[in-house]
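Before we start, here is the structure in question, set down as C-alpha cells.
Removed: one protein chain of the complex. Kept in place: all other protein chains.
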Amino acid sequence: MTTASPPPAVPGISPLPAARVRKRSWSGWLFIGPFMAVFAIVFIAPIAYSIWLSFFRNQLVGGNSFVGLANYAQALQDSQFWSSLFRVTLFLAVQVPVMLLIALLAALALDSGRLYGKSFFRISIFLPYAVPAVVASLMWGFMYGTRFGLVGNINDALGINLPNPLSPDLILASIGNIVTWEFIGYNMLIFYSALSVIPKSIYEAAEIDGASQLRLVTAIKVPAIRGALVVATIFSVIGSFQLFNEPSILQSLAPNSISTYFTPNLYAYSLSFSGQQYNYSATVAIIMGVITMVIAYAVQLRGMRKES
Amino acid sequence: MKNTISLAVLRGSAIALTAALALTACGGGAGDNAGAANEEVSAEDVQAALEEGGDITIWSWEPTLDEVVESFEAEHPNVNVNLVNAGTGNDHYVALQNAVAAGSGVPDVVQLEYFSLPQFALAESVRDLSAYGAGDLQDTYNPGPWNSVQANGGIYGLPMDSGPMALYYNKEIFDKYGVEVPATWDEYVEAARALHEADPSVYIANDTGDAGLATSLIWQAGGQPYKVDGTDVTVNFTDEGSTKFAETWQQLLDEDLLAPITSWGDEWYQGLGNGTIATLATGAWMPATFSSGVAATAGKWRVAPLPQWQEGEPTSAENGGSALSITSASEKGALAYAFLEYANVGDGVQIRVDNGAFPATAATLESEDFLSDEFEYFGGQKANEVFAESAKSVPEGWSYLPFQAYANGIYNDTAGQAYVSDTTLKDGLEGWQEASIKYGSEQGFTVSK
Partner (left out) sequence: MSVAVDPARSRNQKAKSPNIRMKSTRRGVDNPKRNVLLTILTGVVLLYSLVPLLWLVINSSKTQDDLFSSFGLWFSDEFALFSNIADTLTYDDGIFVRWLLNTVLYVVLGAGGATFLAVLGGYALAKFNFPGKKAVFAVIIGAVAVPGTALAVPTFLMFSEIGLTNTPWAVIIPSLISPFGLYLMWTFATEAIPTELLESARMDGAGEFRTFFRICLPLLGPGIVTVLLFTMVATWNNYFLPLIMLKNPDWYPLTLGLNAWNGQASTAGGEAIFNLVITGSLLTILPLIAAFLLLQRYWQSGLSAGAVKE
C-alpha cells in the first residue's frame, strides 16, 4: 500500500514531488462543505445551545433566570459529579489498558502467521463488535444472574459460590467485561491491519540478523503501529468517559449498585430527564467534554512525542 | 375555515374554537388558547365536539385501552383516536416533559400515575377539569383514587384504575412448610424466618429497594412523610409510621430474609414461578401480570389482605394506579374530555374490567358481577372481594411530592444502600429525605423537615 504509483508522464511538465500537497485554495470546501454543514447542525448548534443553557437556571417554581456561572460553581463542588468522574477514571485506567493489551496480543498472534485457522480467529473475535450495545447488555445481564443466569448455573453445577457480578463491589468490573467483550475484536482489527502493512523486508532483515520473535515484536512491530495505538487509545478514552448504554440498561437489574450518578453521562441524563434540570445537566456535560478533550489531547501529544 | 371559526365564536366556547381550528387542519390558531383551559365547558360543548369529530392523540401504556378506543371510535365514527405507547413509567414522563418543554408533539390525553400527577398539575402541563364539571363525579369514584387526582385545589385527571394493596402468596409453599399466612407484619417476619429456615432457597419476598412499596407501606402504617401546601413542602421520614416500617423491614434485611432480586426482571418472573419468592405485597392490578407472566403456577397462588401494623380496624394503602389527564397544550379539550368520560366513567370501565383491569369507580367495585368473579389463576378464589375490602380501608390524607417522579428515581441512591451495605434503612430513608429536600429547594420550593 505504501508504494506510490509512479508519476504519470506529462510531456513538457516535470512531475511534482509526491509529498507536496496543492497550494492553498478554497476548492477544498467544495468537498468538506457538505460534511461541515451537517456537522454544524447536529454538533455545533446543539453545543452552542448547551453553553447558552448552562448560564440559566429553570426552576419548577419560579421559572427561568440568568445565573451566570453559578451552575459551573455548583458543579465544581458537586460530590456526586466528582464521584462519577472518579469512577470512569478508574474504569479508564483499568479497562482500557486490559482491553488494548489483549487486542494487541491477539493482533500480534494473527500477524505472526503461526495460528491454525487464522481467518476463523480473525472474523470470530471481531464478531461481538456487530452486536448492539443494547443487545450485549441485555444478554450479559441475563448471564450475570446468580440465581437463574449462567453464573447461577455454574454455581449449581460446580457447587461453588461465585460472587454476584452485579453487587456494588463488582459492578464496575462487570461493565468493564461487557465493554471489553464488545471492543476487543474491533481494536484487534485496527492493530492487525496496521501490522499487516509493515513491509516484509524489514522482518527479513531482522531475521537475518538473528533477532528473536520477542525482539521483533518490541523493536519493530509495536513501534511501527504506534499511530494505530494512539488512535485506538484516544477513541477508548472518549468511549470510557461517555460510558452510558451498558450501565443504563443494567440499572434495572442492579439499582443499588448503579446509582443515578454512576457515570458523568448517566448523571447528566438523570439530571435532565428525570430531574428536569436541563441547565445543570448541560453544564455537567460541557465540563465533561472539556476534560475529555484535554485528556485525549494529552494522549495524542504523548503518543506523538515518543515517535520523534 | 372562516365559517367554522364564526360558528365556534357564536357558540361562545374557546375550547370549541380551538377544537374547530385544529379540525380544519390549520396550525395557525395554536398558542392563543392559553386562557381556554380555565373557561367553563358544558356537557353540550362536549357533545358538540363529539359530533364534529376529529383526531385526538393519547399517550398511555395501559394495555386494556386498545379495546376501549376501538369501541369509542365505533360509537363516534367522526372521531379518530391515535393511541400511542410512548414508553412505560419514567420513559413516558421523560417524553411528556420533553414534548411540553419543546411546545410541540404534546398529546391531547396522557396517562399519569397518581404519584406523578401533582408534578404535572403544578407545572400546569395538564388541565384542571373542574371547568368541565368533573367535580360532579366525586361520588362516582372511591375516595382513594379521587383524592389522588386532586392537586392545588383542582381536579387534574379522571381516575382510570386503582391499586388497593393485598398480599399475594404462594399457597403451595406455605402449606408445604406448614407456615400460617401472616396477618400482621410481625407475623410476616416470623413467617419469613420459618420459610427460609425450612428451605434456604425460599424467601418470603424479593426486594432491592422500591420507593413505591416503601411509601405505600408507610402510608398503611399511618405515616405522612410528605405534606404539600402549594409550593410549601415538608419531607420527614422520622414520623411514627415511617419508623415502624423501617424497623420491621430492617429485621428482614439484617437476617437476609429478602431475595435480592429486582422486581420485573427475568429473575423475578422465575422466582415467582418456581416458589423461591413466596409472597408479593402489591396493588390489585397484579392478577393480569400473574396470569400472563407466571402462567406455569396457575392455581398455586392466593390473595390475602395486606398484613397489619397493629391489631384492630384493618388498614390498607394504594400502590400504583393511574389517571387520564388532558394536557394544557391540547387544542381539543372537549373531545378529549369526551374520551375521558367514556373510558373512565362510562362504558369503557366495563370493557377494561373484562380485560383484567381494576377499576376506580365505586359502582363497579360494589357490583355483584365484579365481586363474585372467580379467578381461575387463584384456584377459583373471589379475589375481588379482598381487593374491594382493601380499597375501602385506605387512610386519607396521604400526599405525594410535587416532584415524586424524581424522588423515586433517587431512592436507590440513598435508601437502596441499606440493601447492599451496613447503612440502616432508617439512615437510608433520612438520606432520601435530605436528597429530596435538596432537590426541592433547588427547584424553588420552600422545603422543611
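We call the chains A and B, going by the order they appear; numbering starts again at 1 in every chain.
As a working rule, a residue touches a chain if its C-beta (ideal position, glycine included) is under 8 Å from a C-beta of that chain, and two chains touch if they have at least 3 such contacts.
Predicted model, so just to flag it, every value in this text is computed and none were measured.
Novice: Please identify which of the visible chains the hidden chain touches across the whole complex.
Specialist: Answer for the hidden chain's contacts among shown chains: A, B.
Novice: Considering the complete complex, identify which of A:A75, A:V96, A:V217 or A:I258 is in touch with the unshown chain.
Specialist: A:V217
Novice: Would you mind spotting which of B:G53, B:G133, B:G356 or B:G379 touches the chain that isn't drawn?
Specialist: B:G356
Novice: Tell me which stretches of subunit A touch the chain missing from the display.
Specialist: Missing-chain contacts on subunit A: residues 1-2, 4-5, 7-8, 10, 13, 15-16, 18-32, 34-36, 38-39, 41-47, 49-50, 53, 102, 105-106, 108-110, 112-117, 121, 123-136, 138-140, 142-143, 148-150, 153, 157, 181, 184-185, 189-190, 193-194, 196-197, 200, 203-204, 207-208, 210, 212-214, 217, 225-228, 230-231, 235, 238, 241-242, 244-245, 249, 252, 264-265, 268-269, 272-273, 278, 281-282, 285-286, 288-289, 292-293, 296, 307.
Novice: Taking the full complex into account, what residues of subunit B touch the chain not shown?
Specialist: Subunit B touches the missing chain through residues 59, 61-64, 84-89, 91, 95, 98-99, 101-105, 263-266, 269-270, 273-274, 283, 285-286, 288-289, 292-293, 296, 320, 356-357.
Going forward, only the chains that are shown with their structure count from here on.
Novice: With touch defined as at the start, can you tell me which subunit B residues reach subunit A in the complex?
Specialist: 90, 93-94, 97-98, 101, 119, 122-123, 208-209, 231, 259-262, 264-267, 270-271, 276, 402-403, 405-406, 409-410, 412-413, 416-417, 419-421, 439, 442-445
Novice: How about subunit A: which of its residues touch subunit B in the complex?
Specialist: 59-62, 142, 145, 147-149, 164, 167-168, 252-257, 259-261, 270, 273-278
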